[in-house]
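Data first, discussion second: the structure below is written as structure tokens.
As you look at this complex, bear in mind that one protein chain is not there, while each of the others sits in place.
Right, chain A next:
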Amino acid sequence: MSELKQELKEKIIEQLNLEDVSVDEIANNDPLFGEGLGLDSIDALELIVMLDKDYGIKLADPKEGRKIFESIDTMAAYIAANRSN
């Protein structure tokens, strides 16, 4: 699981162009949206595409993303439970 969390942090930084953020600066339980990493609705769409492309997970209801994308912890748990690749 810790490998997956590290991988997610690297992917988020790269795909969302977070040039000034390093992997070490993202705590596993930091909120990704709002006060935490400051991601927004366009980033949420990018993360939905990432789940589909890299882990074979299709979110039928984008509203599900609100809970899944709360933090690296919640993302990793959801991916571990639902991934198909």
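In the analysis below, a contact is a pair of C-beta atoms (placed from the backbone, for glycine too) under 8 Å apart; a residue touches a chain by one contact, two chains touch by 3 or more; residues count from 1.
Going forward, contacts and distances are computed from a predicted model.
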Unshown chain, UniProt name, "Periplasmic Fe-hydrogenase", "Transcriptional regulator, TetR family", "ABC transporter permease" or "3-oxoacyl-(Acyl-carrier-protein) synthase"? "3-oxoacyl-(Acyl-carrier-protein) synthase"
Omitted-chain contact residue, chosen from A:E7, A:D30, A:E46 or A:E70: A:E46
On chain A, residues whose C-beta touches the chain left out of the figure: 15-20, 38, 42, 45-46, 49, 52-53
